[in-house]
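Only a part of the assembly is drawn; its chains keep their places, and the rest are absent.
We just call them A and B in the order they show up, numbering each chain from 1.
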Amino acid sequence: MHFYDHIPKIQYEGSKSLNPFAFKYYDPKEMIFGKPMKDHLKFSLAYWHTLTGEGIDPFGKATMEREWDTITDPIERAKVRVKVAFELMEKLGMEYFCFHDRDIAPEQETLAETNRVLDEIVAVIEQEMKRTQIKLLWGTANLFANKRFVNGASTSPNADVFAYSAAQVKKALEITHRLNGAGYVFWGGREGYETLLNTDMKLELDNFARFLHMAVDYAKEIGFLGQFYIEPKPKEPTKHQYDFDSATVISFLHQYGLDKDFKLNIETNHATLATHTMNHELRLAADNGFLGSIDANQGDLLLGWDTDQFPTSIVDATLVMYEVLRMGGFTTGGLNFDAKVRRASFTKDDLLIAHIAGMDTYAAGLRIAAKLWKDQVLETNLKQRYRSYTQGIGKDIVENKVGFKELSAYVMNKNTLEPNEPGKQEWLESIINQYMIG
Amino acid sequence: MHFYDHIPKIQYEGSKSLNPFAFKYYDPKEMIFGKPMKDHLKFSLAYWHTLTGEGIDPFGKATMEREWDTITDPIERAKVRVKVAFELMEKLGMEYFCFHDRDIAPEQETLAETNRVLDEIVAVIEQEMKRTQIKLLWGTANLFANKRFVNGASTSPNADVFAYSAAQVKKALEITHRLNGAGYVFWGGREGYETLLNTDMKLELDNFARFLHMAVDYAKEIGFLGQFYIEPKPKEPTKHQYDFDSATVISFLHQYGLDKDFKLNIETNHATLATHTMNHELRLAADNGFLGSIDANQGDLLLGWDTDQFPTSIVDATLVMYEVLRMGGFTTGGLNFDAKVRRASFTKDDLLIAHIAGMDTYAAGLRIAAKLWKDQVLETNLKQRYRSYTQGIGKDIVENKVGFKELSAYVMNKNTLEPNEPGKQEWLESIINQYMIG
């Protein structure tokens, strides 16, 4: 059963191509620093937006035209969606995907029954993975959509909901393990609060940590060696989400002794909702050894909610890939397109067009970032800028050899300080432009 | 030399008073939970805004009419300002104040000379403190206004600037100690960055931590036992300030082994610039033992910068005082009015009027919060809401007796989960209103 026979496998045709179904910048085999482009980028398809996204928004009903969704039996439909997912990935040459448990299989009356159906679908996915060599970047569980999670999952005031969430994640870990997932993500969903007037924040955070410890323990028990990630987001759906941003999550992991077991999965749109740049979030995580994987999308900085747009800003993609190169590339992680076609891009072909746009954007960004990194433009400037810490009093400072008294004496004995140097922001921004448009 | 002889000491006249120079809600001696109102609130005057604020904004020059500022000799002017500060505090019955080193005395050609003048002014302050029994809530150093701090102070790329900052804070600690300050605050100022393109964030954060360790060491050396605080702020003056919010600061303190030596000084306007409510910031800090002191002001949520307005929102003040009561009251900290009269409130009498407005707002907030706390309205609701964690499976969870397997088995064996209970947000908000307007 094929749905995209009218479109051949997407090929790299170069930047002059007018073919909407061709890559202009993404040449999977192009070698960059001795590694093919595709292994730098590790693109992943997000099952939820792509296969189950209906084009609903808070004021409107479904718009998406998906002929495969006309199948009325939910389990049959779920199986066909698996085929569509793999057909799309094959067309695009994507080698990874990500999912929530409830994306791939519909919930049933009981958890036992839900798990049974889930296994049935997982078997189909397993087959397709074998057939195509496509891999699972990470799995996760949907602990936010069902009404039972109205007050949170592991942070619910209702202990039964905590228990249910544990049972659900147990199964999600098992299927992720079965599918050889390279990672498992926790996205807070409703782990947060609507108003402090009714919230015991301390207990909720403690319970959240307990839950994650249980997950780590269970992973060990079943031999799952994939990387655990937490995905920060500041708000939406709850007013305040506990995993606000990278700093908050890193703080939480340290405080609860989870820092050895978790890295971060950082999303562009979540970064900007927290009023950070994406590269701030990446840098902070990377500098502390927490940068794991990336949800590649973009938000609209003039809007206050998560728009999850396909990434088309080349300058932003450049800065992201620069951080990835700077940390030596992905290990377990990759670039997952946590992005949905606009509500008005409702044809099935728009799914391909949007992914091509995103992949080309990141491919262009990678090329530009690689040139920047190769020429060490920014790094050379940094070395020059901070050189005073490699000698004299600066060296003493970073080697912890001096305190206030010594530094005060140093200043008192010096007639004038070394002059400051300009920050050169405008110049650096214009250099980036030169690297970008050539 | 007096400047407010035309206005008698501000008295409590009750809520019906039409006298602009009277308290309507602040009755310093009114007993609440066995403690006079004034000791719950511990109001502090902010030297910078009140004595050196000129009414400048990015598009306009000074507007403030201060007859004492017509004195042309800067050192004489500085001395007279001390008198004005204490005259204002006496009129208002405020028992605390806070300052930056450069607020109280003008900078001179050399640091040595600056320190000499500083000592001269500190002597005047000392005298006034003795005369009035007014106390120093905390001191700090201004490491952001002078051009030398253009790229930061302890996070400057210029080691000489780090050294200079150390020398300056050394002195600031000494005078704070001399004046028996109950605390010392670090506000990041320019500890942050404008663009990551030219920033070595890791080195800068390491240096920031080194600097704080040096401060702790030096405090021990001179016998200063006051509390150290860090004051979070997300942005402004720099694009990204390292002390973004409470979570970020707590993370930093833990990571660099500074958590035993520092608490937080939390400001309302900084909280909202970080897109948090003030009570979120307070609760987070308090739950982790980091809530030290408060900068009582308010921002304008429709504006994107630090407006530092005098607090006039009674509902906000209620929620702040509720957190203070909840943690058992201030120890070393207090309520510092980090607030400036509006640029158009330029008469010297406006200084009194604005402080009266702020003090009355917090006094009203305290009364309402005390009633709420006494009746345990919110706490009783919380206990009920989270009761499932005090028994059965919930108790097992918080006592870490169960893991995913046990919880999964529990769920599988249970036909239906305990139902969720409604969050009651609208009801709780209307209760607060009833407590507020009676």
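What we mean here is this: a residue touches a chain if its C-beta (ideal position, glycine included) is under 8 Å from a C-beta of that chain, and two chains touch if they have at least 3 such contacts.
Owing to the predicted nature of the structure, the values given are computational and were not obtained by experimental measurement.
Visitor: All chains share one sequence and 2 are in place; how many are there in total?
Guide: Number of identical chains in the whole complex: 4.
Just so we're on the same page, only the chains that are shown with their structure count from here on.
Visitor: Rounded to the nearest whole Å, what is the centre-to-centre distance of subunit A and subunit B, using the mean of the C-alpha atoms as each centre?
Guide: 36
Visitor: Give the list of subunit A residues in touch with subunit B in this complex.
Guide: 111-112, 147-148, 150-151, 156-164, 166-167, 169-171, 173, 194-203, 205-207, 210, 214-215, 217-218, 221, 234-235, 240, 244-245, 247-248, 250-252, 254-255, 274-277, 279-280, 283-284, 287-288, 319, 378, 381-382, 385-386, 388-389, 392-394, 397-398, 400, 403-405, 407-408, 410-412, 414, 417-421, 423-425, 428-429, 432
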